[in-house]
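As you look at this complex, bear in mind that one protein chain is not there, while each of the others sits in place.
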Amino acid sequence: MSQRLPAEELTGIPGGTLITKTPEEGRQLAMLIARHTIHQIQPNPDALKAGRPEYAVDPDSLTAAAQVVAIEFQTIAAANNYWR
Amino acid sequence: MSQRLPAEELTGIPGGTLITKTPEEGRQLAMLIARHTIHQIQPNPDALKAGRPEYAVDPDSLTAAAQVVAIEFQTIAAANNYWR
Amino acid sequence: MSQRLPAEELTGIPGGTLITKTPEEGRQLAMLIARHTIHQIQPNPDALKAGRPEYAVDPDSLTAAAQVVAIEFQTIAAANNYWR
Amino acid sequence: MSQRLPAEELTGIPGGTLITKTPEEGRQLAMLIARHTIHQIQPNPDALKAGRPEYAVDPDSLTAAAQVVAIEFQTIAAANNYWR
Amino acid sequence: MSQRLPAEELTGIPGGTLITKTPEEGRQLAMLIARHTIHQIQPNPDALKAGRPEYAVDPDSLTAAAQVVAIEFQTIAAANNYWR
Partner (left out) sequence: MSQRLPAEELTGIPGGTLITKTPEEGRQLAMLIARHTIHQIQPNPDALKAGRPEYAVDPDSLTAAAQVVAIEFQTIAAANNYWR
């Protein structure tokens, strides 16, 4: 039984860069970065799973998570000059 | 009975670009992106529907959702040089 | 009895532009945009009215609403080069 | 007994400009703008007073209010080129 | 028994400028500005002390306070061209 997420789930910036080819890839990166931050704060997979059932059906929790993704994406989009 | 939202509801950046012709289109894109983020975190349509009745009449939930849209719009507006 | 707000209450960006003559007009636009976002998420006027009595006297709800306006204004002010 | 705050309490941007001589004046403006937004959403002074006793001693309410001021100040400081 | 914090605790921008020599000084300024905002909203030291015991051990309250500092620091860091 794993007591800690694997190392690749704990990288702060997966891929090591904020630069992406497309906005869609940038969005996926924002999602990943947000998730990995949670993993870094709580690297125990059982603790993460314990909270998931309630969180995943609570609209306010989903809205709060979406806000974090929005903020991460803001950074990534600016880094990419908004892919103009 | 669908257990998962269709693929087009899960795209991170519908249309694949942040650039829009008008502020109004940019606003609709902000709304869409915010909604799709929720879909990506919770792709089960039944789970989403379960939370909706309470969420949709709770002013604080609506305010929180509006804030996410405001942040997404900030990114889109800047990407479009604010449509000056 | 109306089941849906009139179309003009549902426009994302009333007036179709972020550019305003004065900061005061920009502020009013920020307020309108925030309100219309709520309308777009919940277009049923009865549902909106139902939540209002509690929301309008709850300081924390008012603070949360003011924060959304602050974020919308940030976008509008930057679009207008801060009306320098 | 007043049922509505006086007009000067309802101006969106008191003074009509974001430009101030000093950071201190900019900070006071941020505070004023945040407060007037609350007034615009809830212009009934009795409703505002009713919520104040609890709000003013609740650290979380004070933190939330301080965050709104921080966001308004961010806009004002950028408008003033950060008073460099 | 003091009924009001001393004047120096109520200044909006202690030192009167956002420009600092180092990032560390900028961070301390962000903390001070956040604290003084709380003081300006609630200048009664007894009211502030009353809320402190619960607030100071509640992780969510600490996180919310840290977020305000993060926003103030964002403004200060930009004002200083990020001390590059």
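Here are a few things to note about the model shown:
Letters A, B, C, D and E mark the chains in the order given here, with residues in each chain numbered from 1 onward.
By our rule, contacts are C-beta pairs under 8 Å (C-beta built on N, C-alpha and C of every residue); 3 or more make two chains touch, one makes a residue touch a chain.
Quick caveat: nothing in here was measured; it's all calculated off a predicted structure.
Within the full complex, the chain left out of the display is in contact with A, E.
In the full complex, subunit E makes contact with the omitted chain through residues 22-24, 26-28, 31, 56-60, 62-67, 69-71, 73-74, 77-78, 82-84. In the full complex, subunit A touches the hidden chain at residues 11-13, 16-19, 33-34, 37-38, 40-42, 47, 50-52, 54-55, 60-61, 64-65, 67-68, 71-72, 74-75, 78-80.
By definition in this document, only the chains that are shown with their structure count from here on.
Per-chain Cα centroids separate subunit C from subunit E by 29 Å.
Each chain gets one centre point, the mean of its Cα atoms, and the points for subunit B and subunit E are 34 Å apart.
Subunit B has residues 60, 64-65, 67, 71, 74, 78 in contact with two or more other chains.
Chain pairs that touch one another, listed by label: A-B, B-C, C-D, D-E.
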